[in-house]
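In this view, the complex is presented without one of its protein chains, the others remaining in place.
Chain lettering (A and B) follows the sequence in which the chains are written, and residue indices restart at 1 in each chain.
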Amino acid sequence: MSLSSLLPALILLSSLLPGLAIFLLREESHRLRTALNLFGAVAKLLLVGLMIWGVFHERVFETRWTLAPGLDLVLHADALSVLFVSLSTVLWLVTTVYAIGYLENTPHRSRFFGFFSLCVTATVGLALAGNLFTFVIFYEMLTLSTYPLVAHKGTPMAVRGARIYLAYTLSGGVLLLIGAVWLRTIAGPLEFVEGGILGGLEGIDPWALRWIFLLLIVGLGVKAALVPLHGWLPQAMVAPAPVSALLHAVAVVKAGAFGIVRVVYDVYGVEFTAALGLLPWLGAVAAVTIIYGSVKALSQDHLKKRLAYSTVSQVSYIALGTAILGPLATIGGVVHLVHQGVMKITLFFAAGNYAENLGVHRISEMDGVGRRMPGTTLAFTVGALGMIGVPPVAGFVSKWYLGLGAVEAGQAAWVVPVLVASSLLNAAYFLPVLYRAWFREPPAAWPAEKPPAGRWEMPGALLWPPVVTAVLALAAGLFAAAPYSPLEWAQLIASREYAS
Amino acid sequence: MSQALLILAPLLPLLLAPLVPLAVVRRWHLMLAVAALPALLLALLAPVGSAVALPWLLLGVHLELDAVGRLFLLFSSLVWLATGVYVGSGRAEGAGRAFGVYFLLAMAGNLLLIVAADMMTFYAGFALMGLSAYGLVLRRSQRARRAGRVYLAFTLAGELALFSAMLLLFGAGGSLLFSDLATTPLPDGAIALLLLGFGIKVALPGLHPWLPLTYTAAPIAAVAVLSGPMMKAGLLGWLRFLPPGVPGAESWGPPLMVLGGLGILLGVVVGVLQRDPRAVLAYSSIAKMGLISVLFGAALSNPLYADALLAALLLFAMHHLLVKSTLFLGLGEWQRRGSRFWVLTGLALLALSMAAVPLSGGAAAKEAIKVALDGELGLLLALSAIGTVFLMTRFLLLLPGRPARSAEPAMVPGLTWSILVAVAFWAPFWPTEVPGNLEGLGSLAVGAGLALTAWWIGRSRLASVPYVPPGDAFRLLARLRLRRPALEWRGLTGPGPKSWLSTQDAAQRGEETALLGSGLYLLAVMSLLLGALWFPL
Partner (left out) sequence: MNSLLIWPIALPLLGSLGALVWSSRAHLIGVGVGILTLFASSLVALRFAEQGGLEHALGGWEPGLGIALRVDGLAAALLMMSSLVALAAAVYATAYFSDPVKRAVFWPLWMLLVAALHALLLAGDVFNVYVTLELLGLTAVALAALGGSRASLRAALRYLTVGLLGSMAFLAGVALLYAAYGTLDMRGLAGLVRAEPAAWVALTLMTAGLLVKAALFPLHFWLPPTHANAPAPVSAALSALVVKAAFYLVLRLWLDVFDGALTQAAASLLGLLGAAAVLWGSWRALRAERLKLLAAYSTVAQLGYLFLFLPLLLALPPGPGRDAALGGLVLFALTHGFAKSALFLAAGVIQQHAGHDRIADLGGTARALPITTFVLALSGVALIGLPPSGTFLAKWQLMSAAVTTGQWLWLPVVGLGSLLAGAYTFRVLGHAFGPSERAGGVLVGGRQEIPALLLAIVATVVLGLGANGLWGFLSTGVSVTGVSS
């Protein structure tokens, strides 16, 4: 049992064990719970750092456990999994801090943080999954562990929203399972290999592969909120802000998108997928989702709902990048995994702050909020500008590479207008919000204001996370060409995918 | 040293911007004045060809000072400096700390794009400038908000057109550097997008409605920088992205020239029917940029003569940059203090320079153009000259009767402005050449005569003089009451969100009509144009 076989399992355990322990804690033990949370998050960060260093130096980390004949649970670290794991870990730490502050003096915190840790465990598990079987396992566990988070508040609306969430995700899970079983049965063990394995296998009926692809993508597309499978996402906004932040930026929606990337690149292989004629369909769905999500976002007055539809739209950039053949588009799609995560989480943190501090839930209530809460609104502005694609915030880097990839693949004629239209729509629904926040007079009284805590506009645990993630979003764009940036990592992944 | 200045020029205003809103900073208005100094020093002192590369920033940032850039930098930084002084002193309307922040940000963007040697850096500066200017335009009036929205819509469209063009250019050439662009055959789509995108900034006819709306509604200082450095940034974009002699662009010259001609016509005809001096100046800008577009188009279609044409174009543009901005600043001074003699004199001098009165910079520029065009397009030039005189006269005639805001004597801005007037009158030729041509007197006389006649007629029959509101075609379109489709859809989980018309209050709705309307209008124009170009008849 060397470090290389233990490390993936340890990374999982670093959130699983504290989570289980937190379940057993009494509601009143704040300090212990906070300590466990932070300890787990920091431990995970350190372990992931170790893993990054290792993968960069071509070390192999793999944990393998046989569950049944021919069905191995495999945790494996390659470049793509490391990217997603790092994103999850960093954002988990930030969200934990935020959640601790946000949920102060609310009931059922032990239950919340227990499932919170389980959720991150599941996310990390599917990030590190080394084959489709393992991926499916952690994908379902993610569904299970996020349900209680969505239903946390316990109001009838929350329970209803959670039920809708569950209906969608369980259905998607079933389809994904059927697709995975089918594929495993006709093609053998499905370890993820950079460049895909199916292309090299002989004697498999291409139509079966096409149907399987459909099943897999639909199953993954539910979580990735591809139209028309996205219906759960706006309903899930009843969850507390830290949950929405996590769900949209890191865990659920990203898991779906990440799964699509895995299936296309590491199971089928992108050239083989193109040969099967499947990429145009994926691209079409992605394009429709991008536009539809933005159009729906225009008509929302509830801030979180607007952000939810924005997520629907933005995550499909990843699917779009996957659907265009060529390393540049791959870079754009993969790097957007990181960029969208950081920007979206900033927006949700800010939304949570508005609701928590001022009782503001709707955009029509946001007049002049920039004066009252400048730090939060500044972070929101950075995130919003990134979504629109204004340099130097990270979003424009993803759009640039997606556009370049489209030009390289000869697909510019339809991709670039989609990108342009999406940017315009993003501007149309974000800029008015910014305008209200910065350029209008605040109302005489806010709906439910809390007195300012000390010098700053909000308690630190709520203020610093969005600021930190906004800075990260800015840095990811500003230093995109610098070493160790997400862009460079995405370039590494793309080079390995196309090398074969 | 020059490398440090290259970096500092755009960086200083960027660094100062976040400091302005902080309450602890007392002398923030000083920052506004000082921020453009590195740029000025750079333009005056640094040798042409200084460059610095920062490969780790953004997607690789390359800054360089070439001959064209130096000219732009010199004149732009002068204007920023003067406007900074104007804003920083006393109660310029709408100028609080917030204005200062956007001012500095726009300055940073402008300066960045001037010294940019690669497409991405240019784009970053262009986007920063365009978006920050929104904050400059905004005031607490319905008109200003509306103008701001229209401006934003057009600016965004322009930026996105530029983005798309850059994608195509990179795809064709594989490099982001401008120096590599000169030898790359440019795809047609890219050229069209570039002409469109920067055409918005330069207010080509059809893409111009934002300009008069903005110039009449925004604070004076904003208009000063908008009409000067920021408008010329569009021209710089053309010059950078479509360098003279680039293969593939010849066929685009004639259409551009036609558009330019239309622009001159539009600017003159509609301009004289305006009642607001600002609007007159706005349409004058449209006319002038029309002429510049004609020249640029000529340069595109005749690569052999491109050098001479561009030289004349540059001089003309620089002259216009300085004079127009100074005119607006002067208007501001007028509004502050009323009809002081020295203000009136300055304004008159500027108007005369613009009208190419002999011994002025304007005349020399006009001369240069005539030489470069080598006798072609004489009618157009004459029209342009007469039209300019007409407009300038109208402008001066509209001045009396404007009430003063306050009578406080702020010495510094007034002094600065006066110096600027002097510079503007002769620049860009002073102190090397003193233009001494007397030929322009003819057109001057004709134009002035026409104008005065019109004024005298109009005075007695004021009611019958047609009035075209600034924003002309766009306003007409908006009156058609564009209705958006109600977005209702019963989702899987029950009734979806209500039509977004009903979820927002009426004012918001109205403003967003403006935004969407302008967007649609713009898209229609652009797609028509693109279609017409794509499918040659």
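Criterion: a contact is a pair of C-beta atoms (placed from the backbone, for glycine too) under 8 Å apart; a residue touches a chain by one contact, two chains touch by 3 or more.
Keep in mind that what you see is a predicted model, and the values were worked out from it rather than measured.
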item: Omitted chain - touching chains that are shown; value: A
item: Which residue of A:G40, A:P148, A:G352 or A:G477 touches the chain not shown here; value: A:P148
item: Given A:A21, A:V42 or A:A158, the one touching the chain that is not displayed; value: A:A158
item: Residues of chain A (touch criterion as defined above) contacting the omitted chain; value: 65-71, 107-108, 133, 136-138, 140-141, 143-144, 147-148, 151-152, 154-155, 158-159, 162-163, 166-167, 170-171, 173-175, 177-178, 181-182, 184-186
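The criterion applied here is as follows: only the chains that are shown with their structure count from here on.
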item: Interchain centroid distance [CA atoms averaged], chain A/chain B, Å; value: 42
item: Interfacial residue positions of chain B with respect to chain A in the complex; value: 21, 55-60, 98, 120, 123-124, 127-128, 131, 135, 138, 152, 156-157, 160, 163-164, 167-168, 170-171, 487, 491-493, 497-500, 503-505, 508, 511-512, 515-516, 519
item: Complex contacts: residues of chain A adjacent to chain B; value: 164, 228, 231-232, 235, 295-296, 298-301, 305, 364, 374, 385, 389-392, 397, 399-400, 403-404, 406-408, 412, 416, 419-420, 423-424, 427-428, 431-432, 438-439, 477-483
